[in-house]
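Heads up, one of the protein chains got dropped from this complex, but the rest are sitting where they should.
Let's look at chain A:
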Amino acid sequence: MSRTKNISIFLITIILFSVFGYMGAELVHGQTLSWGSQGEDVTLMQTRLRNWGFYDGPISGIFGQQTYDAVVRFQRANGLAADGIVGPQTRVAIGLPTRTGGTTTPASRGVSRSDDVHLLARTIHSESRGEPYEGQVAVGAVILNRVRSPQFPNTLAGVVYQPCAFEPVKNGAINQEPGESAYRAARDALNGWDPTGGALYFWNPATATSPWIWTRRITLRIGRHVFGV
């Protein structure tokens, strides 16, 4: 009897730990900054608040009394609820990144582009695994050309997640972790390499089902893919 009891206590402890562990992880990556928060976002916020004259303490990366007061002053001045907690609205008002995300990209990788690189690399990986390297760069370039084109959404996420546009988005293959060459290809595409010369479409002649796609003018063939405008 006492043995089953021990086991249940043990199990309950494990369950509780995993629940708290999960919540803990949520807090670290969550969006709300408040008294006691630390990290890059706090540094960024302190810098902004100091530039705007709300804060005159040190840029310490630690949310303390002075930071709290500064946040309250900032919230009052901007018509936000002056609670000293940096929730989603205050976050936007201060101009902090609104998605901290579960993946921790190294801080030295550039601010606005690290998200882009990741999403682009995943798309490239799922669309053109096993293709020659420049074929992967080309797929990345097509996606970026679409972002620039008036016929498609104006953001990378808009283009990638556009319904009926990419097969891997439909079947979820896009969520796989990209390989190293997909990352390099994504960076090369973002840095301006475009093997396709401005193509907006690519397809695999062996599997393409839509007759419409053949009305496009072909610019180049690389590996199994055909690129066109």
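By our rule, a residue touches a chain if its C-beta (ideal position, glycine included) is under 8 Å from a C-beta of that chain, and two chains touch if they have at least 3 such contacts; residues count from 1.
Everything below uses one rule, namely that contacts and distances are computed from a predicted model.
Colleague: Report the protein name recorded by UniProt for the chain absent from the figure; options are "FAD-linked oxidase", "DNA-binding protein", "Sorbitol/mannitol transport system permease protein" or "Germination protein YpeB".
Modeller: The chain we cannot see is recorded in UniProt as "Germination protein YpeB".
Colleague: Just to verify: which one of A:Q38, A:Q66, A:S181 or A:N204 makes contact with the chain not shown?
Modeller: Only one listed residue reaches the unshown chain, and that is A:S181.
Colleague: Determine which one of A:S37, A:Q75, A:S126 or A:T219 touches the chain that has been left out.
Modeller: A:T219
Colleague: If you put the missing chain back, which residues of chain A would it touch?
Modeller: 47, 50-51, 108-113, 132-134, 137, 148-154, 158, 161-165, 170, 181, 183-184, 187-188, 191-198, 209-210, 212, 217-222, 228-229
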